[in-house]
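One chain of protein is taken out of this complex; the other chains stay put.
We call the chains A and B, going by the order they appear; numbering starts again at 1 in every chain.
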Amino acid sequence: MSAAILEVSGVVKRFGGFTALDGVDFAVTAGERVGLIGPNGSGKSTLVNCIAGTLRNEEGRIRFEGRDIHSYPAHRRIRLGLARSFQIPKPFASMSVLENLCVPLLYATKGGEGRRVADEAHGILRQVGLHEKAHAMSGGLTQVDMRKLELARAMAAKPKLLISDEAMAGLSTSEVDDILELLMGLKAQGVAVIMIEHVMRAVMKFSERIAVLVAGRKIADGDPQAVVGTPEVVKAYLGE
Amino acid sequence: MSNRNFAIVAFAVAIAFAAASQLVPNEYFFTAAYVVLQFVILATAWNILGGYTGYVNFGSAAFFAIGAYSTVMLYNAFKAPLLVMIVAGTLVAGLLGLGLGYLTLRLRGVFFAIASLALAVVLYTFVVNWDYVGGARGAYVLQPREVPFGLPRYIHLLYIVLVLEAAVALVVARTIEKSTIGRGLAAIRDDELAAECSGVPTLRLKIFSATVSGALMGMAGTTFPFYLSYIEPSSAFGLSYAVNSIAMPLIGGMMSWIGPLIGAVLLGTVQQLVQVTISSAWNLLIVGVLLVLFVTLAPNGIMGWVEAWRKRRSRR
Partner (left out) sequence: MEASTALVVNAIIAGLLLGGFYAAVSLGISISFGMLDVVNIAHPAFIILGSYVAYIVNDRLGFDPILVSVVLSPLFFALGMALYRIYYLCFEKRGQESLRGLAFFFGILFITEVTLVLIFGVDYRLVTTAYSEVTWRAGDIDLPMRLFVPFLVSIAMVVALQLFLTHTFFGRAVLAVAQDQLALRLMGVNPVRVKERAFALSIATAGVAGAFLIVIQPVQPSIGREYIGLVFAVCVLGGMGSIWGTLIGALVLGIAESFTSTFFGPSWAPAVSFGLLLATLAFRPSGILGR
């Protein structure tokens, strides 16, 4: 039984009068593939932001590899190995695809003296299938390539946990398969992945475990087939 | 070109300019060149925080003036040597940048911009009300009668000092630009949140950028009291500094160290001509109009045109 690398306990996040997260408990073990689903507005992105450090939760604890990371700013969390991609891709538009990767390589990982950052970047681009576009400007990429770049940037940080935030939204079937293959391959590198998605086919294929978030509360957490059949989960998705 | 080689070239060019100036018969050259060089330093300095990091500083005049007024204070207190005054002014301005950055760079860029404007006014009010540095009446800072290094007039020395300062500013800017820090700053400029989530310590880098930028702008101001042997707040905090330090990098190109240099030389020279032939109010109007035209129609400036032209050529 591997130890949990991420432990979220009792996390509460409020925006003025609105409670986005209402006491969420959530854990991920090393190398695990977890799906996180829920209707729009249920708090999935808020949870991601609290875990990644771009938002601060008002109550509750977040532990990464046993360490309480509450006071850690986002840039410190990624250095610990906690990476995330953005739902709407945020490339560094003035830089090429390769240069985009150099930023996390230089800042989120420790290299030795004289390391060849460009070579490492090429390696990652090969992994995600963007190698041909290494010198293209990142602002002009297609949707699926931008999603790949998002994930590549997260992977460049050599993370132990990667949170993929709706990387497949709006993509075609074959593009979804592309991204899915990419994410599946991360397990071989020992990277735990939290996949937030609405594309159920991909979630079912990918996840060893599924957690369901509705209105800021986790209403189910366990075996994918079992979770998807629970009455509360079905009710939450009625009308979707 | 490596940093060391660029520095060597920059200083070699500076020394060449310094030496060649002694062959120029027209004394007006020195007074005009002094102003243009001032702008080279200001534009280059502004661009470190502006173009590289994406944070607009409307208060360049505050940093420039604090460099100038620290010279006035040291002059009144000890008649300190010029080099000491330059270093001191640069450090004080750097501290100001550090302070302003620390207070306001946690917030959105627009708040920093407004705060920088606020800073200029607050500082101006302080200086106007402080008699030790002359207040609103101004202060006299007399050029020493003995001109060092056997130069014919003191303005020649000021010119040479500025040429060297400009070289320093360009070397600093380029070194930052090509370094890891420069990449981090560019990431902050392109998308600060994504940069933070890529491991870039955004607050630390922004404060660094503001400190260096402020220090160099202060450096530009340290010799200013000697220029006219007199200084008063409305000229030290002049509007021309605020608008030019933004317009010159914008027009020249904000992405690299060359843009501010081009913008400053071009725009600075044009302004010297207009000022002499028409008036200083028209001069400022032209700068303002050019600023608006460039920012709406050619936001990447002259270097942007050069880059686009190069890309088109390589595609053929």
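In the analysis below, contacts are C-beta pairs under 8 Å (C-beta built on N, C-alpha and C of every residue); 3 or more make two chains touch, one makes a residue touch a chain.
Every value quoted in this text rests on a predicted model; they were computed, and no experiment measured them.
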| item | value |
| --- | --- |
| Partners of the unshown chain among those that are drawn | B |
| Which of B:Ala10, B:Ala115, B:Ile155 or B:Cys197 contacts the chain that the document leaves out | B:Ala115 |
| Which residue of B:Thr277, B:Thr296 or B:Ser314 touches the chain not shown here | B:Thr296 |
| Sole residue of B:Ile176, B:Leu284 or B:Met303 that reaches the chain not shown, by the stated touch rule | B:Leu284 |
| Touch list for subunit B against the chain that is not drawn | 50, 54-56, 58, 103-104, 107, 109-111, 113-115, 117-119, 121-122, 124-126, 128-129, 189, 239, 243, 246-247, 250, 281-282, 284-285, 287-289, 291-292, 295-297, 299 |
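Note that only the chains that are shown with their structure count from here on.
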| item | value |
| --- | --- |
| Distance between the centres, which are taken as Cα means, of subunit B and subunit A, whole angstrom | 43 |
| Complex contacts: residues of subunit A adjacent to subunit B | 52-54, 73-75, 78-79, 83-84, 86, 90-95, 99, 102-104, 106-109, 153, 156-157 |
| Of all residues in subunit B, those that touch subunit A in their complex | 180, 183-184, 186-187, 189-191, 193-203, 255 |
